[in-house]
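A single protein chain has been omitted from the complex, and every remaining protein chain is retained in its original position.
And now, chain A:
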Amino acid sequence: MQEVAMPANNPAMALICLLIPLLPFIGFLINGLGNRKLPVGLAGFIGSATVFISFLLSLYLFFTFNGQPYLTDIFNWVSVGNLQIPISFQIDQLSLIMLLLVTGVGFVIHVYSIGYMHHDENFGKFFAFLNLFIFSMLLLVMGSNYVLMFFGWEGVGLCSYLLIGFWNKNQNYNNAAKKAFIMNRIGDLGFLLGIFLIFNTFESVAYAEVFSKATQIPNLLNAPVMVTITLLLFIGAMGKSAQLPLYTWLPDAMAGPTPVSALIHAATMVTAGIYMVLRSNVLYSLAPDTLHVIAIIGLITAVFAATIGLAQNDVKKVLAYSTVSQLGYMFLALGVTAYSSSMFHVLTHAFFKALLFLGAGSVIHAMSGEQDIRMMGGLRKKLPITFITFFVGTLAISGIPPFAGFFSKDELLAHVWEHSKIMWAFGVFASFMTAFYMFRLLYLTFFGTFRGTEEQRHHLHESPSSMTLPLIILAILSTIGGFMGMPAVFGARHYLADFLSPVFNNARIANPTMFEAAELSHSTEYMLMAISVGVAVLAIIVAYITYVKNRTVPAEESARLSPLHNLIYHKYYIDEIYNALIVRPVMWLSTNVYRFIEQSIIDPVINGFGKGVIGGGRSLRLLQTGDIGFYIFAMVLSIVLIIILNFRFW
């Protein structure tokens, strides 16, 4: 029987739960209000320390957790009719893992930011936004109902907007920020409608109630309402987690400072969609049709984004498309109901992708802002720590054992194999491309000879320890992170899957057939592993021959490319298509509505009222003659009129 989340009767525990999100919020207030007055060192310290204490408190919660989920009520927020929305936090296996991830990786990135943003004039503002982001993200993962999740969801969206457009003197960056914001709003509309439909169906928005009702109401399996709810929620996830067709904001979001790319666009915010689907696993298990859709969209996204990654020349853009692709993998896993594998990949991906982004930031820092890999090369000797950690991250994402990415991706692909062989083949193909473009990036950046300017060559230097230390920490996590989920063939325990298992109890009750384990034979499992490792190694060798041995450098901007190469280089012209299909018509519509409806109908009517009042006042003003005799006459006449009217002669 599924244990229902019970209220925590321990006040100390409640205080800790409250403090975890509150501390970053306090950091936000201090840094935000004292933006220009706080010394730089103090602002960085406050920003990082608050998140670090939250991390320690999360660790405490994790180690004192006894397997029994509990709720911590803070106060009642909304109470209308039978709609009750308390501010209350749910601590269970899923939120604990996310808590550790958000505060842990968040803290490391905060420390990195102290070094990376050191010369920026708005240092305090940056840390204020980072802290606000952590606060929103914590609300998102800790909230015990959909509305609170939506609150955090919007909060991270806002912070993403603020941070992408952090260097707001550059209009292109502002446009990227707006794009992220608007694309996310499209998804949020779906999420919001989903919440309304959940309330309409289950008469509650609290997880505990919705999920227990979902298991009790008969005939919900694949009912239209369940499919609609889950599809609407998934639209929200598509926006936040950059899935086709709502993914184009993420590569553009690389305009923000690099720590932001690492924090938001690799480790935390974009995984909110995965978290939301995992949280609603009961509902999704009741809607297998939606799961098919998710699996297909995830797979298409994984392959599609990987192909774009092959031809990008901006170091952060490559990583951005890689993130989109990896998120596609996670949705693919969700779609084949490999829930805990998806979470596993979220965790390992957070480690190695944050590492790769921070490593890229370290390279950009050394190159004085240069992001084009055609201008790099041979950085291996100048940036030894960055090189080694970046190499670890690249191995991890390519799926080379024993690095973290191998275990999670292999487990994920094994589940896809059980589900469909064709999907698995495409997944492996995407995995090949992943290894190829990641090693292309590595070789072009760190191997060969330096291709930048003389000035950049003299400026090259290893980053300060506040930046290299986070790299080392993340590199260690990327190396050993995979061991929390060893595959069964190696005879070790899958700690993560065992830990997360109770979260899916309701789903097991709701749809038992879905969870009937299809046991893979050991030989199959070894074969799958061998194939995925072999494919990755092959990709590495191909990349080595192309970019190190033959010293190929991607073509100049002006060079003519083959049609296919051109298509991929320009990201399939998706942005241009959106521009032509959606942006331009909307702009045209609004310009014309402005011209013909606003300017010719609404404006004259509104201005007419104003002009009428002004004109009336101008005429009536003339009655004020200042002539007392006239006033008295008017008064007497009025009184006589009032008396006559009161007699009602008619």
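To be clear about the criterion, a residue touches a chain if its C-beta (ideal position, glycine included) is under 8 Å from a C-beta of that chain, and two chains touch if they have at least 3 such contacts; residues count from 1.
FYI, contacts and distances are computed from a predicted model.
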item: Chain not displayed: protein name in its UniProt record ("ABC transporter permease", "AAA family ATPase", "NADH-quinone oxidoreductase subunit K" or "Acyl-CoA dehydrogenase family protein"); value: "NADH-quinone oxidoreductase subunit K"
item: Selected residue (touches chain absent from view) among A:K37, A:H119, A:H458 or A:R621; value: A:R621
item: Interface residues of chain A (partner: the chain not displayed); value: 621-622, 624-629, 632-633, 636
